[in-house]
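Note that one protein chain is taken out, while the other chains of the complex remain in position.
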Amino acid sequence: MEEKTKVITKPKVEVILEEEERKRLKEMPLWRVRLYLTWREIRNNWRLFSENKIGLVGLGIIIFYAIMAIAHPILMKWVWDPNIYDPIVGYSYDEVLQPAPPSFRHLLGTDPLGRDVLSQLMYSTRSEFALGILAAIITVTIGTTVGAVAAYFGGIIDTLLMRLADLIIMLPFVTILIVLSALFKMNLIILAIVIGILSGFGGTGIVIKSQALTIKVRAYIEAAKVSGGSNWHIIFRHIIPNLMPLSFLYMMFSVTSAIFSEAVLSFFGLLNIRMSWGLMIHTAQTAGYLLNPKTWWLIVPAGLSITLLCSAFYLVGRALDEIVNPRLRKR
Amino acid sequence: MAESILKIENFTMHYMTKAGEVSAVDNVSLEIRKGESLGLVGESGCGKTSLAISIMKLLPENAVIKGGHIYFDGTDLVPLSEDEMRRFRWRRISMIFQAAMNSLNPVYRVSDQIIEAMETHFGNIDYSEAREKVANLFRLVGLDPKFMDQYPHEYSGGMRQRAVIAMALACEPDLIIADEPTTALDVIVQDNILRELKALQEKLGTTMIYISHDIAVIAEVSHRIGIMYAGKLVELADAEEIFHHPIHPYTAGLMSAFPSIIGPKRELVTIPGEPPDLLNPPSGCRFHPRCQYATEICREKEPEFKDYGSGHMASCWNPLEG
Partner (left out) sequence: MLRYVLRRLGQIVITLFVFLTLVYFLLEAQPGDYAQTFLSNPKLTKEQREALKAQFGLDRPLWERYLRYMGSLLKGNLGISFEHYPRSVVSVIAERAPRTILLFLTAQILSFLLGFSAGKVLAWRRGQAFEYVLTIGGVTLYTVFTPWFGLMMIWIFAYILHLFPVGKFVTPTLWRGAPVDANYVFIRILLSAFVASLALFLVLLATRRLNLALRRGLRGAGVLIILAGLLAYWLPSGITRYALDILYHLILPVMTLTLINFAGMMLLTRNSMLETMREDFVMAARAKGLPEGVIRDKHVARNAMLPVITSFIFSIAFVLDGGVITETVFSWPGMGLTLLEAAVAQDIPMVMGGLVFTGTLALLGHLVADITYAYLDPRIRYT
């Protein structure tokens, strides 16, 4: 009896194999088979993904910024003089007038407080990634659970969750964040959690729910129910694993939204953080340099970075969409 | 002898697809007289719908007319431009589409859609007069005019079919092409509509082309029947002749494949094999791979489409006797 239930509890994922592969796989032990199948899945998906140039562009940009994030502590430790180049407390004694325009020493110039702009840019990259990914993980965790639960149980639970989601998506996101930041002091982590909760109970849940509905009616769910699987067991072992591709896709869009929201809030000066791209623009504003095209290096690198990183995740998301959503596939 | 209203001469049309050139209609010739009803029968993909949309030049972008003429009331339609064709469409030739449910625009009222057709071809018409006409059309096809101002999704399947027929009649065309008008309906409604269509045709004297894969349907409504196979017209004769004296083996096969409720039970004789791939049609006579009477010449040369007496046409090297 123990053996039988174990077999049914493995998450069921549909795989199509060729004759040759099937023969070879018959010889291998179970763990090796699963490893092989996973590798094959990854390889196929990569091929599909790289067919789409747009996705590759996005991925390239992400890698570029990731390198920047990693390079910064290295530069700070071994190349740059921390007194001058520290993004928060440094001061460039080598320049007379602050903010100084770009030069060899300061590739992107300095800000009104004498800090190196490039250093600030690279330092913030780390927190942007952290914020984006944390918010995305929370969003998707909540969204997937909400979607699966609403689809599986239906009835009043479904109605409540969907009505809540409707309310959330009707309301302007940034406005709500502004209000929240006035009422509660927010730093990056709290912001990530707040964004995660709001987005998770909002639109993401609705999309995932429709996908979950199509999974709910498949044969292996019936089989699991008949063989005595409890509700939660079915949800977590069968439905959710099949929702993973879609969830992963929505993580990309969540990152875009999170980075954007954080940038807007720090641009408004409502966030309790030490350095971020949005904050760089805010600093320029409080010092009165916002509308001055002559001090472009205070605004352009930060604004461009926000745009680029947001677009990058969005493009990767779009490319993933083609893989995950079979209707859109060109084949 | 009534004059001919539609004369198709050696008409050939191909589809350009990614996989290659599909020979959808090959060298088809036929003639229909005014007031006659012609039934076109054939398996799916034999080219009957392609021929139908070719007559109205409603071809998709990847379709190419390779040759031939379609004379409608003396005018060759093949070289006409889109603008010129528009004068013919609906006003002279109209169509009842397959799966008529979807040929009505879901966001407009049915009456408005019919009036739109009238406005396009009759110009500045008085709105209340137009509504009167629509009401009359509805009564003609057996619909209560009180449904006139509803939306298509409020109609049942049979009602939608009738509405589409009414729309096809709106501009009093000379020729109506009915492409599988009853395929999507249940048998009883199908029977009603067929009988009404036949009565309408006799009453109004409109020329009709019926297209179907169901030979029973065709038998009920046509004066003459044309059999199509793999893009070619293989036989064309009066309905009686086709049933009792088929010349082409394919026609004979179709007859035997049709079970009869009356009479003794007999084994269903099917035609072996499958319809050919039109990317690479068989050489010579396209039916030869499935024909039990096929000989050497059937594989080499295409048979001529000739008259076997009193208008009974067929193209076969080994025509059936009797």
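Letters A and B name the chains as they come in the text, with residue numbers starting at 1 for each one.
To be clear about the criterion, a contact is a pair of C-beta atoms (placed from the backbone, for glycine too) under 8 Å apart; a residue touches a chain by one contact, two chains touch by 3 or more.
Computed from a predicted structure; not experimentally measured.
Checked against the full complex, the candidates A:Ala69, A:Val264 or A:Ala287 give a single residue touching the omitted chain, namely A:Val264. Screening A:Ile74, A:Leu171 or A:Ile189 for touch with the missing chain picks out A:Leu171. Here the missing chain is touched by one residue of B:Arg86, B:Lys133, B:Lys198 or B:His245, and it is B:Arg86. Of the residues in chain A, those that touch the hidden partner chain are 163, 166-167, 169-176, 178-184, 256, 260, 263-264, 267-270, 281, 290-291, 293, 299-300, 302-304, 306-307, 310-311, 314-315, 318. Contacts to the hidden chain, counted on chain B, fall at residues 56, 58, 82, 85-91, 94-95, 97, 99, 102-107, 116-117, 119-121, 123-127, 130, 151, 153.
One rule holds in what follows: only the chains that are shown with their structure count from here on.
Between the Cα centres of chain A and chain B there is a gap of 57 Å.
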